[in-house]
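With one protein chain removed, the remaining protein chains of the complex are shown where they sit.
Entry: chain A
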Amino acid sequence: MRKLLAAAFALCALVMVGPATAQTPPNALIVGQIAEPKSLDPQAVTATNDFRILVNLYDGLVRFKKGTLEVEPDLAKSWDISDDGTTYTFHLREGVKFQDGTPFNAEAVKFTFDRMLDKTNPYYDTGPFPLAFFFSQVDTVTAKDDNTVVFKLKEPFAPFLSNLAYPTGLIVSPAAVKQYGKDFGRHPVGTGAFKFAEWDPNTKVVVTRNPDYWGGPPQLEAVVFRPITDANTRVAEMLSGGIDLMVEVPPDSLSQFKQNSSFKVYEAAGPHLWFLILNTKEGPFSDKRVRQAVNYAIDKKALVDNVLQGTATIAAGPIPRAFAWANDGSVKPYPYDPEKAKELIRAAGAEGKTLTFYVAEGGSGMLDPVAMATAIQADLKKVGLNARIQTYEWNTYLANVNPGLKGKADMAEMAWMTNDPDTLPFLALRTDAAPDKGGFNSGYYSNPDVDKLLDEARRVTDRNKRGELYEKVQKIVHDDAPWAFIANWKQNAVSTAAVKGFELEPSFLLNLKDVTKE
C-alpha cells in the first residue's frame, strides 16, 4: 500500500511539472476560434468562423479596404465595367504564384468560378457550394489572355464587386483542386500571406508565413487557430496564456479584460442588424401606427446597455451604419417614447391586443435572444400590448419563421450579417421576396417605391449613386416600420498586450498579415 501511494505521488509530481504549462512560442500567434472549421475550401463553407482562417490563406480579385466595407484591388490591379453594367473586365496582378508554385492567372480565376457555378465542370463534384448563389448572375467567365479575365453577367448586378470581396470569391489553385479533389478543403492552396501547414482535427489549424507573398511576407512566422467552443473556456485560456487573441468575447468578461492592462480589447460595429419581423399582413401589425408604436415602445438603449452590456449600438433602419457609403446617419433611431406609443395604439384601436412572439433560443448573430425578448415583452406590456413568447431551438426556429408568419405569429426575432447593403433589403423587404417566392420577407412587407429603388440600386454601378438610393430606402422603410429596428452588434476581440497591429474589420474577417507579437 505504501509503495503504491508513493508511486502515485511520484506520478502526480511528474504530471504537474513535466511539460511546460501553456506558454505560446514567440512569433507565432495563437487564435481562439469559436468552432472547428468545416473545411478550408473557400467555396464550400458558409461560417464566419471558417472565413477568418481563409482570408489569410487566399486572396480574391478584390477585397474590403482596411477598416471599411469599400472594395479595393487585390489580385486584380484594376477593372472596367461596361456601360450597361453587365461586363466586368479585370486586369490581374502579374507574377503572382500559388503556394504550390503554380502560376496565378486568368485561367485560375475562370477555374475557380466554373468549378462553383458550372454543373458540367469536371470538378463541380468537389462541392457542394452552398453560397454559389452569390454569383448566380454570372453568365460566363472568360480568360481573355493570361492577365485579363472577363465576367459576363445575365443582368446588371451592382453588388457583384462586394460579393467578389466576400470569402466565397477567394481564388483557389486549380492544380491543388485537381490533385486533392473532394479533400481540397483539407489541403488548401491559395496565394495568401500565409500557407497551410497542418490541421490536427479538434485541436488546431496551423498556417505559416508565405515567404513569396506578392505583397511582402507577413511579420508573424505562424498562426495557430484553436477551436474552443465554450466561451467561458475561451476566456480561461486567454487568462491562462493559452491563446494570444480571441474573438466573440462574452459581454460579462469584456469588462474584466478592459480593467486588466495585460490585455487589449477591440470593438467595432459591424454590418449586422437585430430586428423584429412584424406581420404586416394580418393582426394588429397590419396597421402602420401599431408597427411604429412598437418601435417607440421598446427601450433600445436599455436593451443595448443592460441586456447586451454595451456590445451593440442602437439600430435606425434596415441598413447598418457600418455601410458608411450607403448610410450617412441622417435617419435617426426611433426614440423611446411610451406615451407616443400608447397614443398610436389607441388611435389604431389595438389596446390590450395579444401578440404571438416567436423567439429563438440561440443562433448565429442572435446575441441574447431570450433575455432580449423578455425585456421587449415587458416594454410592450407598459404600452398595453400582451406579447406571448414562444421559443424554439435555432434550426426549428428558422424552419418556422422563413416560410412566413401568416397564421402563426405577429412578430419574430431575426438577425442578419451581410457584406453589401443590397443583401438584406433585397432578400427580405421586397414584394417579390415573399416566402412563397423564395425570399425572406416573412412579414409580407410591400411598398412599390422600395421595390423600385432596390431594383435600381442593383443596376447602377456608380457607388455614390447607389448610396443615395439606399439612403432613400432607409428613410421609407424606417417610416413604414415593417420591422422593429433594435440593435447593430459590435464585434469584439481581446488580445494580450504583446500583440500589435491588429484591427477588427467591419466585414468580421480576421486579417493577420500586419500583426506582430513582441
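Everything below uses one rule, namely that a residue touches a chain if its C-beta (ideal position, glycine included) is under 8 Å from a C-beta of that chain, and two chains touch if they have at least 3 such contacts; residues count from 1.
In the analysis below, contacts and distances are computed from a predicted model.
Of the candidates "Zinc protease", "Multicomponent K+:H+ antiporter subunit C", "ABC transporter permease" or "Protoheme IX farnesyltransferase", the chain left out of this view carries the UniProt protein name "ABC transporter permease". From the options A:T120, A:N202, A:S261 or A:N464, the residue with contact to the chain not on display is A:N202.
When you scan A:P73, A:G127, A:P217 or A:G384 for touch with the missing chain, the hit is A:G127. Among A:D84, A:D139 or A:D230, the one in contact with the hidden chain is A:D230.
Within the complete assembly, A:S240 is the residue of A:Q179, A:S240, A:S262 or A:N386 that touches the hidden chain.
The omitted chain makes contact with chain A at the following residues, 14-16, 18-22, 24-25, 28, 30, 35-36, 38-39, 44, 46-47, 127-128, 130-131, 133, 182, 185-186, 200-204, 224, 226-230, 232-233, 236-237, 239-242, 364-365, 393-396, 398-400, 402-403, 415-417, 427, 435, 438-440.
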